[in-house]
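Excluded from the complex is one protein chain; the other protein chains are retained at their positions.
Let's look at chain A:
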Amino acid sequence: MLPALVRKTWRDDRLALTGWASGVAAFTAIYTSFYSQFQGAAELKQDALPQGMLDFLGIADMLSPAGYLQATIFSLVGPLLVLMCAITLAARTIARPEEDGGMELMLANPVSRAAFAWQRAVAAGSALTGIAAIPGLLLMIIVPWIGMDIPLSNVAAASAGLVAMVWSFAGVAFLVGAATGKRAAVLGITGGLAVAAYMANAIGGMLDGWHWVRWLSPFHYFIGTDPLHTGWHPAELLTLVLLGAVTTTAGVIVFDRRDIGV
């Protein structure tokens, strides 16, 4: 049987989880299902935008199935949605209950500080994984259904990358919340880092001499390898997973060492 705290965390988050899940599902389904109708418009869009802008937005080409998925689901808006979900869910693990005072009674139960932090992280992390996996799972159905010509293995690789990248940012958000206990810090710092990481990946791809900054960006490890064309890149995915694991562990350690609700 799962720890009571994990079940309680899911129950308390159920409204938010339902909202995010339906939002991400709707976004994925709508964009992908209109692939054929969008073709004409995509051509226009592609012609209208200068190449530099297309590169910055992470749009290789809008006409091939891989390019279309990359431009719609795996570039700006898709990661933005799941990252927002990740950061808000991570803020609910420690920072929010610490600020509103609800954490005291949860911590008054017979669990160690570290066990409390792990259980909160695992509960939020598993829910988040489910939400971040929705685009991939839907694409597994929609892609063959509407006859997009792209190997499902590549779609799976990109979708796994999305999940792994979300883990890395969720770990950072958890660490900030565990260290500060402040919701504003979680949203501000992690949100800022996400924007910076996105910019670093985009700029690193465009400017000569700045290629190295891409290596600092989780976005690069997720989409910079072009998984929709090239398939699986285990080392890059592992890097993202490790980043998430290390930050989460660090969060548990600092939470175990500090005063609560000061």
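FYI, a contact is a pair of C-beta atoms (placed from the backbone, for glycine too) under 8 Å apart; a residue touches a chain by one contact, two chains touch by 3 or more; residues count from 1.
Here, contacts and distances are computed from a predicted model.
Missing chain, UniProt protein name: "ABC-2 type transport system ATP-binding protein", from among "ECF transporter S component", "NADH-quinone oxidoreductase subunit 12", "FtsW/RodA/SpoVE family cell cycle protein" or "ABC-2 type transport system ATP-binding protein". The missing chain, though absent from the display, is touched by one residue of A:Asn109, A:Ser153 or A:Thr230; that residue is A:Asn109.
Note on the undisplayed chain: of the listed residues A:Pro144, A:Gly188 or A:Gly261, the one touching it is A:Gly261. Touching the missing chain, out of A:Ala4, A:Met206 or A:Leu238, is residue A:Ala4.
When the omitted chain is restored, the residue from A:Gly67, A:Pro97 or A:Gly204 that touches it is A:Pro97. Residue positions on chain A in contact with the hidden chain: 3-5, 7-8, 11-12, 97, 100-113, 115, 258-262, in rising order.
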